[in-house]
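Removed: one protein chain of the complex. Kept in place: all other protein chains.
Moving on to chain A:
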Amino acid sequence: MSTTTVAGDLASFTRQALAGLRMLLAFTLVLGLGYPLVVTGISQLAVPWQANGSLVRADGSHVDRRGGDVVGSALIGQGFEGEQWFHPRPSAAGEGYDTLSSGGSNLGPLNPGLVTAIDERRAAVAAEDGVDPADVPADALTASASGLDPHISPQYAAIQVARVAQARGLSDDVVAGLVAEHTAGRDLGVLGEPRVNVLELNLALAALGGADADGTQGSAAD
């Protein structure tokens, strides 16, 4: 290849690259600022609750903006350990339900440590809820993909009913009724799986007055 063609190719490439730079900067203005900001504006006007993270207060009511009385997002799971609460799934996000560290365990299907952890969780859940270990469903024993799974299966909710009812001095029927109210079926009848939103269920429980957030017995249970 002669030097003139090499120089010609280089000049041609430089021309193309400069055109590319102009295009990229223009795209950055339109796609990088214009598009997301317009979508943000429309979202904030039309569906502010969804756009800001489906925030809920302690009484279960929705709130459009962040503020002092927000206790969480209806879409994001949070840890519940007290016996008067329905418990969520195990979480691999940080120390558990850490939104700054979303993710799964990434443990493989043959990992011996995972098998041990599952066996230990089965024994612990069965003991705490007073059920046969064989009745503990898989979602109670496994960490979700996000570590922030807001849901449990209806089966996992069902085995927790007696424990929660006893801790709150409520009848099993009342608690089971609340679980039924907070159980969603498959979207459009076929999409995904049936599920129970743990935060919404627990806030509804608290609203009944069985126990307050500190776990001490409240007046309604006396």
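What we mean here is this: contacts are C-beta pairs under 8 Å (C-beta built on N, C-alpha and C of every residue); 3 or more make two chains touch, one makes a residue touch a chain; residues count from 1.
To be clear about the criterion, contacts and distances are computed from a predicted model.
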| item | value |
| --- | --- |
| Protein that the absent chain corresponds to, by UniProt name, given "Sarcosine oxidase subunit gamma", "Potassium-transporting ATPase potassium-binding subunit", "Lactose/L-arabinose transport system permease protein" or "Carbohydrate ABC transporter membrane protein 1, CUT1 family" | "Potassium-transporting ATPase potassium-binding subunit" |
| Footprint left on chain A by the chain that the document does not show | 9, 12-13, 16-24, 26-28, 30-33, 35-40, 42-44, 46-47, 50-55, 58, 66, 70-73, 75-82, 85, 89, 93, 97-112, 114-115, 118-119, 122, 137-139, 141-153, 186-193, 195, 199, 202-203, 206, 213-214 |
